[in-house]
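Each remark here refers to the structure printed beneath this line.
Complex shown without one protein chain; remaining protein chains in place.
Presenting chain A:
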Amino acid sequence: MISFCSKRLITSKISEAIKPLVLCIGLLTNLFYLPASAGNYPAPAIETEKLQILSSTDESVMKSLLTDYQRIYPHVSVEYIDRNTVPLFNKFIEDYKKGSSSDIIISSAMDLQIKLVNDGYAATHSTENIGWVPEWAQWRKQAFGFTYEPGVIVYNTKLLAPENVPQSRFELIEKLRDQSDYFMGRVGTYDIESSGFGYLLASQDAQQASTWGRLTENLSAVKVKLYDSTSGMLKAIQEGELLLSYNVLGSYAYTAIEESEQLGMILPSDYTLVMSRVGFVSKRARNAKAGHQFLDYLLSERGQQLLATEARLYPIHPAVSGEATYSGLQQAAQNRGPLKLIKLGPALLTYQDKLKKGNFLKEWQEVIR
C-alpha cells in the first residue's frame, strides 16, 4: 500500500471561485489500491450466521458500514469479496450455476446488474422500509440503487492552467484538438473493454449525445491512456502522469479531492451522468435472510448516513444531508447543467446486446487503437 499520509496535513482550501465544483484536498491513498480481495469480518458476538457480499465497491470504502452493520447484527460474520465489475459478473454467474452464490451482489455496472435481474437471478426484496426509494432507483423490487454518483472530469490543479480546464465535453474536445501536443499521452479514461462501469458510462455517453464520436477521435489523437479503475486514474493525476481524466467516478474523486490540493473535479456543464450503485439479493443466496438484512441496512437512514459521512458515496436518502449526498450533488449542479440520471430499467440491456456491444467495442477499438 502506498501511503500519502503526509499529505493529510494539508488542510482543505476549496477555491472560492469554483466552489463547490472543484475541491482540492490531500489524498487518502488506500482508495487507490484495488486488489481482488476478500475481507473477513468475524462476528463480534458468537457467530450464528454468515453473510457473503460480492461487491465492486472498494472494501476500504465499505469497511465502516460493515462494522456498523455488525453492531446491529453482532452474530453475523461478514465476508466481503471485492471484484471489478466484469469479473464480478462472471464470478456470480459461475457460482450461481454451481448452485449457490454470495448473498448480496453490489456493483456500479448498472447495466450488468440489470441484466442479472432481468435474467431471473435476483430475489424479490420486499420490506416496509423501502417505500421512500424513488422510482428510478429500483426495479422490480429486486434491484436497488442506493447511491447517486456523478461521472466527472478530474484534473491536476497544479499542472493544468485554469484556462485550460474544460467545463464541458465541447470544451474538452476543443482543447484536445487545439492543444493536442500539450495533452499528448497525458489524458486518461476508462478502458471500457475491461471495466464494466467504464462501459456503462461510455455507452450512456454514446446514447445521450452526439459528442461521443468526436470525443473518442480526439482522445485517440492525444493517445489516451486507459485504466480499469477510478483509483488508477486518480493516482496517475495525483502523480502528475495525467493532466486530466474523463469519466471518473465522482464519489471516489470527491474523497480524493478532499485530501489533495492537486486534484480538481468538473461536473461537465453540457450534462453530467449520474449513476447508482446497485445491489440485489441472489435467488440462490446461501443466507438470503442476511442478504435482505444487509440490503435493508444499506437503504436505512443509518446506513445511508454512514454512506455520506464515511464512505462518501452520495447516498440517495432525502433525510441525509451534506455535500456527498443526493441533495448536495443536486445543489452543486444547480447552476451548471443537467444531471442525466441513469435509470434502472430494461433499457440498460440495450448496450449489453451481443451484437450491439460487439459493434460498440469494435468502433472503440478502431478509434482508440
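General observations
Keep this in mind: contacts are C-beta pairs under 8 Å (C-beta built on N, C-alpha and C of every residue); 3 or more make two chains touch, one makes a residue touch a chain; residues count from 1.
Just so we're on the same page, contacts and distances are computed from a predicted model.
Choosing from "Spermidine/putrescine transport system permease protein", "Carbon monoxide dehydrogenase small chain", "histidine kinase" or "Dipeptidyl aminopeptidase/acylaminoacyl peptidase", the protein name stored in UniProt for the chain missing from the display reads "histidine kinase". Within the set A:139, A:155, A:190 or A:326, the residue that contacts the chain not displayed is A:139.
When the missing chain is restored to the complex, the residue among A:161, A:319 or A:347 that touches it is A:347. In the complete complex, the residue from A:158, A:223 or A:356 that touches the missing chain is A:356. Mapped onto chain A, contacts with the missing chain fall at residues 118, 120, 135, 139-141, 207, 343, 345-347, 349-351, 353-356, 359.
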